[in-house]
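Can you keep this structure in mind? I'll have questions shortly.
Of the protein chains in this complex, one is absent; all others appear in place.
Chain nomenclature is as follows: A and B, assigned in order of appearance, with residue numbering initiated at 1 for each chain independently.
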Amino acid sequence: MSAPRSVHAVRFSAAAVGEQLTAMRGHAPLVQCLTNIVVAQWTANVLLAAGASPAMVDNPEESGPFAAVADAVLVNLGTPQEETVAAMHGVVRAAAVAGTPWVLDPVGVGGLLWRTRIASDLLALAAPALIRGNPSEILALSGVGGGGRGPESVDTAEDAVDVAMSLAQQHGTVVAVSGAVDHLTDGTRLVRVANGHPWLTKVTGGGCALGALMAAFAATADDPLLAATAATATYTVAADIAAERVAGPGSFAVALLDSLASLDPQELVDRVVLR
Amino acid sequence: MSAPRSVHAVRFSAAAVGEQLTAMRGHAPLVQCLTNIVVAQWTANVLLAAGASPAMVDNPEESGPFAAVADAVLVNLGTPQEETVAAMHGVVRAAAVAGTPWVLDPVGVGGLLWRTRIASDLLALAAPALIRGNPSEILALSGVGGGGRGPESVDTAEDAVDVAMSLAQQHGTVVAVSGAVDHLTDGTRLVRVANGHPWLTKVTGGGCALGALMAAFAATADDPLLAATAATATYTVAADIAAERVAGPGSFAVALLDSLASLDPQELVDRVVLR
Partner (left out) sequence: MSAPRSVHAVRFSAAAVGEQLTAMRGHAPLVQCLTNIVVAQWTANVLLAAGASPAMVDNPEESGPFAAVADAVLVNLGTPQEETVAAMHGVVRAAAVAGTPWVLDPVGVGGLLWRTRIASDLLALAAPALIRGNPSEILALSGVGGGGRGPESVDTAEDAVDVAMSLAQQHGTVVAVSGAVDHLTDGTRLVRVANGHPWLTKVTGGGCALGALMAAFAATADDPLLAATAATATYTVAADIAAERVAGPGSFAVALLDSLASLDPQELVDRVVLR
């Protein structure tokens, strides 16, 4: 792992972020999700609410061919089984051939050895457009640190920024590190999004669905770093709005779907906090 | 595919539809669901709210024997894997022997080749009581058109009516085609239900759960076309009621469960729009 090259903190304009939301909705991208049994429903509902079109095609027979039809692909390692892992290999190969952008969410990588190897194998097949994880997962994916205990992170996003930049350079990808402030980098540029609410950590799939939304935005954006930033902004600003109206994590999740569906691009522009 | 025989548009009385809801609740049918990982929870909750009893028995060892105990069976092709497909074959064979009505929901058939073959294989084993799909899926199941991109439909229900009638005649079954106006036919009769709300397309499993509800009604009704009509009416009228109270697709899904549970048969009679 080489030392990070000189890094420039960039601040996309809020207006540019708002335009990405409008563009994503206008395109209504078909997002193929290979994800886990815990969050599949939530992920599909988040995509539908935001204006994308989910398709959970995750078997070895169909997932490769479908990647050529889909606008973007999500590979989430939450509950791998032999058959879904075979499908993941097929989808990554097919996405690479077809030029379909794919997002890797390395859930639980580090502490869990089988999926750590799966993630390495997938990265060796083809570079994803985006990698999204919590700090522990990003550190583990880079061979640094032992990873968290399951999906929980034991590090902060700030701890993982240097490693994230190296990882982004190594694979020619964008790396998004979740946290109270989300950190996103393509290896030379760094963006921080400071929206969001702690209740996102009390809804299962709170992070996983953001990976799917990044895939949706990556389908339309020319700049994957801007795509990841706009997805993060859309999701966390909608979370901010939802949190104002609710009494706990149950009603928060419901309100988050409502606010994703009704989020006006201008409201996104007004409320997003980019650093 | 032969040309449709002469078709008679029928209008079941609203009263007959209301009686079906009362009868279904009185029976509380045990509905065995072999469905996908995305909508399994939503489907079970819809059945429970409406007054039926779900049992997601979907492994090859148990699904056949259970079909003899269940009152109805749903086979939904949303996320097939080798093992669940083996279970589907077992359940269809056993349902045919036991005389248990089964419903086929051919999710994604057409664009996705493996499941298109699976659907054909299942139909060759035994005729379902009902087939429920969107227009693209119904066209594809009949060998017409290439199918949609995943679960999304690219055609309207009207486009698929003639094909649906032929398909119904061919298999001696009822075919329900979803849309802004739902079209249901047994090959000689045609019913249209004009209730429902666009938010049903923004909740994952919005259609899949209706397939399960059709199975619940088919367990008690003598006339499968009336069963499918009553299930569609119950679900879409409950959706109409739910949509009046809510702010978006998240709260809509929650309210739909509430309104399914509290739906009075008389309210169903008053609000259903049959054409």
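In the analysis below, contacts are C-beta pairs under 8 Å (C-beta built on N, C-alpha and C of every residue); 3 or more make two chains touch, one makes a residue touch a chain.
The structure presented is a predicted model; accordingly, all values stated were derived computationally and were not measured.
Summary of contacts with the chain left out: across A:52, A:203 or A:263, the touching residue is A:203. The missing chain, though absent from the display, is touched by one residue of B:59, B:156, B:170 or B:188; that residue is B:59. Of the listed positions B:184, B:254 or B:274, the one in contact with the omitted chain in the full complex is B:254. Only one of the listed residues, A:51, A:111, A:135 or A:224, touches the absent chain: A:111.
Listed residues B:24, B:44 or B:243: the one in touch with the omitted chain is B:44. Chain A meets the missing chain through residues 36-39, 41-42, 78-83, 108, 111-115, 149-152, 201-205, 246-251, 253-254.
Summarising the interface, chain B meets the missing chain with residues 30, 32, 37, 40-41, 44-45, 48-49, 53-59, 61-62, 65-66, 69-70, 83-84, 253-262.
By our rule, only the chains that are shown with their structure count from here on.
Computed centre separation for the pair chain A/chain B is 34 angstrom, with centres defined by C-alpha atoms.
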